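Just passing along the structure, written as structure tokens.
Just one protein chain is left out here, and the rest sit where they should.
Chain nomenclature is as follows: A and B, assigned in order of appearance, with residue numbering initiated at 1 for each chain independently.
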Amino acid sequence: MYAMNRWYVAAFAWELQDKPVARTLLNRPVVLFRTRNGQVAALEDRCCHRSLPLSCGTVEQAGIRCGYHGLLYEPGGQCIEIPGQKVIPAKARVVSYRVVERNQIIWIWMSEEAGSGPGFKAGAEPDSESDSEPPEISAHDDPRYKYGGGVFHYDAPYQLIHDNLLDLSHLGYVHARTIGGNPKLHMAAPTKVESAGEQVRVVRWLKDSEPPATYAAAWPFKGRIDRWQEIDFQVSYLAIWTGAVDVDSESLDDPGRGGFHMRGFHGITPETETTTHYFWTLASNAHPDRPDVSEMVCRQTEMTFEEDRLIIEAQHRNICRFGSQHGLDIHVDAGPNRARRIIERLTSREPG
Amino acid sequence: MYAMNRWYVAAFAWELQDKPVARTLLNRPVVLFRTRNGQVAALEDRCCHRSLPLSCGTVEQAGIRCGYHGLLYEPGGQCIEIPGQKVIPAKARVVSYRVVERNQIIWIWMSEEAGSGPGFKAGAEPDSESDSEPPEISAHDDPRYKYGGGVFHYDAPYQLIHDNLLDLSHLGYVHARTIGGNPKLHMAAPTKVESAGEQVRVVRWLKDSEPPATYAAAWPFKGRIDRWQEIDFQVSYLAIWTGAVDVDSESLDDPGRGGFHMRGFHGITPETETTTHYFWTLASNAHPDRPDVSEMVCRQTEMTFEEDRLIIEAQHRNICRFGSQHGLDIHVDAGPNRARRIIERLTSREPG
Partner (left out) sequence: MYAMNRWYVAAFAWELQDKPVARTLLNRPVVLFRTRNGQVAALEDRCCHRSLPLSCGTVEQAGIRCGYHGLLYEPGGQCIEIPGQKVIPAKARVVSYRVVERNQIIWIWMSEEAGSGPGFKAGAEPDSESDSEPPEISAHDDPRYKYGGGVFHYDAPYQLIHDNLLDLSHLGYVHARTIGGNPKLHMAAPTKVESAGEQVRVVRWLKDSEPPATYAAAWPFKGRIDRWQEIDFQVSYLAIWTGAVDVDSESLDDPGRGGFHMRGFHGITPETETTTHYFWTLASNAHPDRPDVSEMVCRQTEMTFEEDRLIIEAQHRNICRFGSQHGLDIHVDAGPNRARRIIERLTSREPG
């Protein structure tokens, strides 16, 4: 179960070059492609003739051509050419999905009904909600930051990733080599959890602490630091703002505070009920004396996420073999549990 | 579902040397072997004692010996030795299948009843139909031709391969590098489809066309060519005669016409409901000036079939995830659809 009628990340802009990309999103096989005039499109990944994935075909100026018998589809899903045949039946079409490219992210809108079969004009007449713009991820286009990112595939359901990101207390145990630091300090950090509507916000401060390895490498701190973690959860993604200033030098409440900043973007798009696409970027402000540090921060972040993946996939396999049952809650679970209640509310009120 | 009580290809003669061959045919695990006096046999691949596959055993003069406790079976399926035990119970036997070797092909006859258990004397008293000879594949023993071939394993049901072979319009898209040529020409070629009884015949002419790469390499055409494709479908195999003469030099109706000839044999034997053995050979008439061309043609054909396999397996995976539903028919589907109706008729009237 996952919430439909939301903007989910389908891809990063740089993934769509001259080849189609096949990706199952919210349990629907989709082909993503960019026509030669730059337009991004998302279609049901199946030719309506003999079911070959359209992603086995080729991208042309006007759309995508099937690799078996050459049927050509325009970005709206209509077949516009059947080689050797003059008449094109009206039902020669596939489902198309509304996609928007913003801040180098390709967002897709999927409604519940679109799955009801080829020919359904899902997305053709978007409702008021899907008319809305997908969210702005401003750090991607902010000159103060450099960013990089990637896509992880998880053999685990998406909510285990929500849990992980909303509870950064695990850093001390899982990421000791990079952004971790003293485990006990992480577990004992004062934490503030707020929620409103479909959002959850978790703020944690680790004041007067040792800079962990990545921080020390990235920024010329004088000694101990005041460190913050601000996690903003939305149904389909999280924005996590972390960073630090020299100890007692600035207020962690000041939105314009200096120091070292990392702005993480985490698009969590269910592939199926039990597998997930994890689209991440990490933007950081390189210190003038260390201009190349953003790349290093990005590489270390990727390593960190790989550590998370191992843990979360092991957790999922274990839940599968023991059977799902709600475990013991401890103090760190306040944020994750609020997010779970939001998802539960959204999925229980929707059909299907 | 597949038609029983037909001759299916089980193996090529050259596969059966001194080792047994394990192969599941029409959902039945079979061990094929050639005794030391040259006789070919096919037995249920399970020792009646403790179920080890007989294909794990060894071939002897008199039959095949189990690799666990040494029970020896003669080609008719009767156990003729239990080491250390004097009495051999009558029920110490396994199902045997009737096999015939003809034109270097091992054909097997399987009736519906044979699966009902060990001890059933299936094939021991063949009915009138199985007394019939398996088909002759004369190109294998015709001095004008040289041939080669191989066995492909498909993770796809057999009817998708029928579809593919009965509709050669896909050549332009799938086989552009070898036997393809201009896609639009293929899709627009005049096509004649006939059927009678359990046979379908599709004839297509591509007159006044460019020789594709393989043709140009194989035969010294003067320029443009008249090309033909004659596809004869039978329930368990297809014979496909293709070739070309210099443009306007001969009638494509003349059975004795010259030029470059390729005679393809395609034994399509279901392994299970969703997997298939594809036994193919390709015989061609080398031009006197190019004596080694048959090998090249054979290698290119194998490459072509590998291209088909990728397409068909992708098609099958996609049908599995989207659910089977009849797609849109286009003009090229007349031949495949007639074959599907024959199979449907045969499998619906048979039990099981």
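The working rule: contacts are C-beta pairs under 8 Å (C-beta built on N, C-alpha and C of every residue); 3 or more make two chains touch, one makes a residue touch a chain.
Nothing here was measured: the structure is a model prediction, and the numbers come from that model.
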item	value
Touching the absent chain when the full complex is considered, from B:67, B:135 or B:148	B:67
Full-complex contact with the absent chain, from A:163, A:226 or A:271	A:163
Hidden partner interface residues of chain B, rising order	29, 45-53, 56, 66-71, 82-85, 89, 91-92
Hidden partner interface residues of chain A, rising order	163, 167, 169-170, 172-174, 183-184, 186-189, 311, 314-315, 317-319, 321-322, 327-332
